[in-house]
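Here the complex is missing a single protein chain, while all its other protein chains stay put.
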Amino acid sequence: SDNLEIVVRAFSHSFVIPEFRSFCDDIDKIYHQCKNNQNGQTTQYIPQLANKNPKFWAVSMCTVDGQRYSVGDVKESFTIQSCSKPLTYAIACAENGPEKMHQYIGFEPSGRFFNELCLDYKNKPHNPMINSGAILTAALIKPTLSAADRFDYILEMYKRLAGSEYLGFNNSVFLSEKECADRNFALAYFMRENKCFPPGTKLQETLEFYFQLCSLEITAESGAVMAATLANGGINPLTGDPVLTCEAVRNTLTLMHSCGMYNYSGQFAFKVGLPAKSGVSGCILLVVPNTVGFCLWSPPLDANGNSVRGVEFCSELVNLFKFHHFDNLRGNTSTKIDP
Amino acid sequence: SDNLEIVVRAFSHSFVIPEFRSFCDDIDKIYHQCKNNQNGQTTQYIPQLANKNPKFWAVSMCTVDGQRYSVGDVKESFTIQSCSKPLTYAIACAENGPEKMHQYIGFEPSGRFFNELCLDYKNKPHNPMINSGAILTAALIKPTLSAADRFDYILEMYKRLAGSEYLGFNNSVFLSEKECADRNFALAYFMRENKCFPPGTKLQETLEFYFQLCSLEITAESGAVMAATLANGGINPLTGDPVLTCEAVRNTLTLMHSCGMYNYSGQFAFKVGLPAKSGVSGCILLVVPNTVGFCLWSPPLDANGNSVRGVEFCSELVNLFKFHHFDNLRGNTSTKIDP
Amino acid sequence: SDNLEIVVRAFSHSFVIPEFRSFCDDIDKIYHQCKNNQNGQTTQYIPQLANKNPKFWAVSMCTVDGQRYSVGDVKESFTIQSCSKPLTYAIACAENGPEKMHQYIGFEPSGRFFNELCLDYKNKPHNPMINSGAILTAALIKPTLSAADRFDYILEMYKRLAGSEYLGFNNSVFLSEKECADRNFALAYFMRENKCFPPGTKLQETLEFYFQLCSLEITAESGAVMAATLANGGINPLTGDPVLTCEAVRNTLTLMHSCGMYNYSGQFAFKVGLPAKSGVSGCILLVVPNTVGFCLWSPPLDANGNSVRGVEFCSELVNLFKFHHFDNLRGNTSTKIDP
Partner (left out) sequence: SDNLEIVVRAFSHSFVIPEFRSFCDDIDKIYHQCKNNQNGQTTQYIPQLANKNPKFWAVSMCTVDGQRYSVGDVKESFTIQSCSKPLTYAIACAENGPEKMHQYIGFEPSGRFFNELCLDYKNKPHNPMINSGAILTAALIKPTLSAADRFDYILEMYKRLAGSEYLGFNNSVFLSEKECADRNFALAYFMRENKCFPPGTKLQETLEFYFQLCSLEITAESGAVMAATLANGGINPLTGDPVLTCEAVRNTLTLMHSCGMYNYSGQFAFKVGLPAKSGVSGCILLVVPNTVGFCLWSPPLDANGNSVRGVEFCSELVNLFKFHHFDNLRGNTSTKIDP
């Protein structure tokens, strides 16, 4: 067995994270540190999310070569909410190409709240990571299909992103979303008035499709595979399935990097420097390109609408490891670890 | 001499851009392609800039190991304008540390014009790459020194960034800037009213200091060394002088990446994916981290206030080379060159 | 007959406009002067209004003691559009009292466009003369009745305002309004999100009711009687019917005075100084309190959305007669006529 150990270790050096066991130990420590953080509260706008147990806390990861580690409530299901935005955008981008997408949607952080009633200086939604842009993204996915076929198509794509892991649909959340959607209806009508939609867009149907996307259910485990698929340039690291084009992933990561964390996006890009997207269910998808995808989940949110424990986890991760976008600068003499 | 050639070539493989000659040939081709672009016009707000010859077009580069290539009007001097913003921010960040800096200045793109009369949701200027944030940055540099000593200090720092290359001061531009500064005065008073400045800040003096920073003169050649110093983590690649801390450079590149190209920043991050900063004199500092710094200069500007030829150059560069922030994604099968 | 003349003249002096014949001659002159004005164009947002003949021009008046004069296309019917706003407000105000009304609606000009997506600093629509406030006003009218009974009620009230004159309903305009109502839907959802509506308000039904109010048809003649009812403190001068409370009329005239002419309201209050309300069909209701009500109608609109000929008429009227709110100042030595 000593011999086997040596073989494993030798072999392991060809993995993207050679010292995986030690890396997992570090992840574990950060997990437990964040667990003590009792701040924040669950989102209140629909009862299904408001009533989630604030103690839930899960971290799951999947490397680009398929190594897995998970800790906490990683088998609990929750709705994906705004974490669907980058995935749906990536699918739409692979389907339509970025030129067509960005005829309708901008590339800029809005400098304002995620659901602000405003358009950019070209009369487009600012970017696909905010509600207006995500509604438009939904409008650009298979617009000629029936509502049922559209949903089947997107479900199939999300399943490919998640590999064999859990993907469900929470109908009571969907119905609540529809009920509480005054702002989204206002946004949609405002955009239609400004001729933001492609010709022939059915407003009501598009909004329902958008609410369905927000009501898909994942677990931290399946979310991690999705994030890893993005980290891996669009190829699912577990199945080898080329779900998304590399270009679509590049564009998606760029926009997650600049616009993924609501009003905290700029600060997150500054301090963490990694593409991420959060949702009001308390979920964060975090991508370390070419290395690993994380799904973090804990319902209590901070004032910006991001999971309190999730944001703390990201900060600690980047304090410990050289993961920040500009961490590998020449001359960097910090003692951070390159895992 | 055949032998020497072989030695040189062998040796060259240890450079960051091993095939430097071929790389320069490609740069040269892009330079000439952009030269044909006759669009845009010089900024009109002060005569010294309005009257610049629109034919000027210069590209200069400097690698992190000190290799140089320059083409066009690279010895012509011009004022640095807003390209001073990232450099001054980096100096201030190295001096004060980012925590102190960002007590006063945000991290977010504003989603609005660069000189908009507004503050972010925490009543700070949105970021140090727009006028309000740059005025605040100026206020944070050696505030206890006399005006003359402050200017000497910053001049000295800029000289260290530029190595032995040209750095001057254009007094007639400075006087014109002061004359035409209604918006900047409005911004400064608006910020003072909102208690944005550190206690003891002298408004008039700070604004004059800010105008002086904009009126520093460089050439494309000296600008390239400055950009290369950023690419090299703060160590001047020609002199080996550790001008800036690695952390200050990381922060600066992050903000150039998200906020450096006025209202085109989001689109630039999306399409080019490199930290850059432009100024109304037609200058662009472009940083390929750990590789090379560029200074591009051509006076005619597009509607966003960026040099027309400069922006085209950046696009072509990234079309040809794997320089985009997310270009190295696994599974990327594009035929782009890794120089 | 000389004797009769004397009797008539003696009797006429007890009228509010003693020299009515001469007054009518002056009105006639102004009418013909304005007729030459070919500026403006019909509103384009629905075909039924866009296609109206731009030559239509009607002036009708009715004094508070029931004298009538009409010139031009005064028997043509047209939809009342935003001229319904003060009438519906007056009815709602008489029904609910001003305190209840202004729990939900503000009193202020908005300083912005009539359909701007914004609320005042207390999160209410700025006033009942703009779309958001008028939708809320509609919500406050007999909210417990069925849609049919509500419409019957309001129709009955409008008939009492118009006396025996023409009142109709244009169903094709109503259907077009519903089709082109993106902004109104956006406004309504935005207000519901901000909890602007009374509990139990049905959004869809309220909007349809609002569109129905805009689609009521009048003639210049019937509009003049409505305006005269306002001029007469709420008592229809032809029928003697006390349709509205005096307090409701006072409140209505106050808001017409400050907010009735879209973005031109302030200028109109300044130059004309009389309560008025215009609509996109080219209609203006103009009230000279205690004296006379006018209905002016001509489809071509200026950039503010007010009838070009109508606005000119108002200016000329006030240039000739002492009708401005502050025209009767002591020391006023102008040669204006007091009819």
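What to note about this one:
The chains carry the letters A, B and C, assigned in the order they are written, with residues numbered from 1 in each.
The working rule: contacts are C-beta pairs under 8 Å (C-beta built on N, C-alpha and C of every residue); 3 or more make two chains touch, one makes a residue touch a chain.
Everything quoted here is computed from the prediction, not taken from an experiment.
Across the whole complex, the hidden chain's contacts among the shown chains comprise B, C.
When the omitted chain is restored, the residue from B:L117, B:L145 or B:I337 that touches it is B:L117. Only one residue from C:C24, C:I46 or C:V64 touches the chain missing from this view: C:V64. The omitted chain makes contact with just one of the residues B:E99, B:E193 or B:D338: B:E193. Among C:L255, C:I284, C:L301 or C:L317, the one in contact with the hidden chain is C:L255.
Although one chain is not displayed, its contacts with chain B can still be listed: residues 117, 182-183, 185-190, 192-193. Residues of chain C that touch the chain left out of the display are 64, 102, 106-112, 120-121, 126-127, 232-235, 242, 246-247, 249-251, 253-255, 257-258, 263, 265-267, 269-270, 273, 289-290, 324-334.
Going forward, only the chains that are shown with their structure count from here on.
Minimum number of contact steps separating chain B from chain C: 2. Ranking all chains by how far their C-alpha centres lie from the centre of chain C, first place goes to B. The mean-CA centres of chain B and chain C are about 59 angstrom from one another, to the nearest whole unit. With centres defined as mean CA coordinates, chain C is found 53 Å away from chain A. We define each chain's centre as the mean of its Cα atoms; on that basis chain A and chain B are separated by 32 Å.
Touching two or more other chains at once is no residue of chain A.
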